[in-house]
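A single protein chain has been omitted from the complex, and every remaining protein chain is retained in its original position.
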Amino acid sequence: MLSFFNPVLALLQQESERGQVSQMVKAAAHPDLSKFLVIGALLFIIGVAGVLTRRNIIVIFMSIELILNAANLNFIAFSRYLREVGSVNALAGQIFTVFVIVVAAAEAAIGLGIVIALYRNKETIWVDEIDLLKW
Amino acid sequence: MYKYIWLVPLLPLIGAAINGLLGRKFRFSERLIGGIAVGTVALSFLISVAAVYSYGFGGNAQWPNPYLTSQDGFSFNWIPSGAVAINQGAHIASGEAPRFALLNIEWSYQLDPLSSVFMLIVSGVGLCIFVFATGYMHGETGFYRFFAYMGLFMFAMLVLVMGSNFVMMFVGWEGVGLCSYLLIGYYFDRQEAANASRKAFITNRIGDFGFALAIFGVIATFGSAQYVDVFNQAKTFPIELLGHWGILSWIALGLFVGACGKSAQLPLHVWLPDAMAGPTPVSALIHAATMVTAGLYMVTRTNVIFQHSQTMLLVVALVGAATAIFAATIGITQNDIKKVLAYSTVSQLGFMFMACGVGAFAIGIFHVMTHAFFKALMFLGAGSVIHGMHHEQDMRRMGGLKKYMPYTYWTFLAGWLAICGIIPFSGFWSKDEILWKAASTTQIPLGWLVWLVGTIAATCTAFYMTRLVAMTFWGRERFLEAPAGGEADEAHAAAYDKGLTTHDAMRPSAGDRPRHEPGEHVGPVHEDVAAHVATHGHGGHEHGAHMPHESPPSMWVPLAVLALLATIGGFVGIGPAFRSVTGTEHPGGRLHIVTWLDPIIWNPVTREFNATEGAGHEAPATETAHPAPVEAAATVYGNTGFNLAHSVENTTHSEPATEWIFILISLVVAGIGMLLGGLFYVWRPQLAGIWTQRLRPLYVASYNKYWVDEFYGWAITRRTMDAARAVYSFDAKVVDGIVNGVAWLSRLFSRIVGGIDKYFVDGIVNAIAAFIMRLMSPLFRAAQTGFTQNYALVMVLGLMLAVAIFFASDIATAFR
Partner (left out) sequence: MTLSGYEALFFWIFGLAAIFAGLLTVMARNAVHSALFLISSLVSVAALFVLAHAEFIAGVQILVYVGGVMVLFLFVIMLVNVGAEERGREEIFNNQRQVTAALIFCLLLVAGVLYAVNRGYSGLQILHPKPEVPAEQQVDPSQPKTATGSSQATKNSEGVGNNLYRYGSLPFEIASVLLLVAIIGSVMLARTLKQEASADDVDPETLQEELARDPELVNLEPRIE
């Protein structure tokens, strides 16, 4: 079971001939693609936690923006990595990021419009009070 | 000329078709209808005469060989059947493989000695009767119908006697049965006539059943239905003596059953007296001269088969004898003139079968011929009397008609003397020969018994015929004394006087009063019936003011012709007893009836048909052959016991004397009968009443016809109806009950199943559904929180699950 966490720990370190801590320090001193990905993943998870736990609808929307943002970070990190690797279409990540931002903007506009309409009808922004689908 | 015999049946058929189909539509006059009918029959008769003459006596005479019209192409293949396996016969006994024959039933006519005799009788006597009927049926509304049926009858009868195979005979058989039904029921609005016609047809049918079985047997045994084929094969079969019952006995039995039905022998005689409900010409033609003799024709035609079965010969003789005496005793007490003649017919038919039974087939046919003459004569005479007596048929109200109806009287006398058997009238020759042959037969045992019964019956015949003549023509004119008819007539007269009913003559039918023949015109044609009735009036003696009168010439001329025939017709059969007078056994050569019929009679001694192939040598041959077969037959048929003729001959040591003795006996008994009749009804009329009282039981039995009809009604008719009712109730209750019960069971079952389905099955389904619902519903309901984030959580969970599944192998390796 402990071996499961080995890869986790291994993320904190990169290949190095020396000991674990120095490896970790070295890894920290030279953040690599994996660090970008980890940050993106953590942002994603925080966003998911926000969507699932908060009662305020606006905060839920903002958590969704966090999620999208994490995805963007992922794209950019890979775009950089692939440019270094020598991929032909390395900038595709950035292009994709542009579109993600566009879609996020559109979605935010529509979503907030819905929130306004919902607020006008139900006079509430607390999600657990909007349970018309309850049996 | 004999080539054209196929016209003989065809002409009456054409006449009947014209009369029947067009007679009413185009309203033929009586003259036209009568002319067509009589004309066709006359033509038919003339052609028959010419044909028979050329067959037997002409230049190209075919006698003794039979002539079939198929020899000249005047025939057609009527029923082309296929191969028939012959399952009976000698080859089966010998163990050979079954033979096959090609059964083709053709429609062709056969002219041979037997059929020629019948052709002449049927067409000749028929012609006389047709002429009589034109006068008798004058004024009938159904005049055309009568002659249509009569023509159809002539056709059927001629087909019967002229057919060349059994199937054609059967066709004719059924045809005459049908016409008998149609003609007895001519007055179809009378209950009595309808009953009688039905009775006749049904009784006939019983006989036809036996006949049909016999035909099947013939086809199965001989593989053909043609006479020439069958008889040529049959003569090779062994004779089945008394006690040995073989296939030929079976066939003969079936044939005889048919003959009993058609010729009114015991026990199927019941229809003939009732058939007198038809018009008198019908009684004369059908029930005296022709149809009832069809049985005789059949038995004589198949005499090969009968002579092969000694048992059947005995049966035929005994049944004939029993019928003769039975009917004769009934005839003594009957009061209706036609009934007396009917029972007389039955009795005489018994005589004919007696003749056939003892082996004297030719004599039987001879008696057929003479009987046709004198019985038709007497029937027509009775018709004339009835006509002259204005529908009166009860002899108790006749008497002394001698001076009113002379023609009728003198011609009737000829018939009376003939039937009593007085020499030289025709009846004597035939009846005497029958009795002689019965006494001297060596083909069956109990010949003496047959002779004795026949003699007694002859006595009774003479008695009741004399009674009839006496009550009708001699003595007191009783019709003047009492009102015409008994209580019923008095009521009728009274009602007429009160204006409540119309005169008989003005009504098409007078209801069901058996004594009268409604539609019968009152005397000569009265143009103005109403005026006639007004002048003559009704009631009391005035009703009797209708004096009897003579019939018109259309009616008495045929009587005269028949009287002539009854007088001299017997000379074609002068028996061998008179050889001392005539010089030969059978005088007249081919004209002698026995000689003429020889080729078709099978001789059990020589096992061949009698005449030789060549023509012209018959007379000496039969002369010399005659004594031999009599003794030789004894060896063929074994010891037949006591032979009366032989014992008398042993006493007198002279054969001619024996024969004369028997002739004398029959003349004497006839004379005794006549004298007794005269005594009882002419000189001492009161004796009739006294002896009626003394022999009351016998009288009652005889008057009620020995209650045979009542017995049949109880035993057969009602039992059959009971059986029908039982079967019906079985069908209605049991069969229908079963069907309905099945339906009821089905409904019950469906209700049960429906109940099971509704309560049990649906109950289970509902219970399960309710259970599941109660179980799962809260669970599922609980999932519908309406809370979006719950749903989002579930989505995340699902996502993780998908990822885990996707990386399942990796996770497993990581954990290992």
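When the chains are written out, they are named A and B in that same order, and each has its own residue count from 1.
Here, a contact is a pair of C-beta atoms (placed from the backbone, for glycine too) under 8 Å apart; a residue touches a chain by one contact, two chains touch by 3 or more.
Quick caveat, the model's predicted, so the values are computed rather than measured.
Participant: For the chain that's been dropped from view, list the shown partners it touches.
Facilitator: The undisplayed chain, in the complete complex, is in contact with A, B.
Participant: Pick from B:V739, B:I752 or B:L797: which residue touches the chain that isn't shown?
Facilitator: B:L797
Participant: Hey, which chain A residues sit against the chain that's not shown?
Facilitator: Looking at chain A, the ones touching the missing chain are residues 4, 7-8, 10-11, 28-39, 41-50, 52-56, 58-59, 61-63, 65-66, 69, 72-73, 76-77, 79-81, 83-86, 89, 91-92, 94-95, 97-99, 101-110, 112-117, 119-120, 125-128.
Participant: Footprint of the hidden chain on chain B, which residues?
Facilitator: Missing-chain contacts on chain B: residues 787, 789-790, 793, 796-797, 800, 803-804, 807, 810, 814.
Basically, only the chains that are shown with their structure count from here on.
Participant: Which of the residues in chain A end up touching chain B in this complex?
Facilitator: Listed in rising order, the residues are 1, 3-4, 7, 48, 51-53, 60, 127-128, 130-135.
Participant: Under the stated contact criterion, what part of chain B meets chain A in this complex?
Facilitator: Of all residues in chain B, those touching chain A are 781-782, 784-789, 792-793, 796, 814-815.
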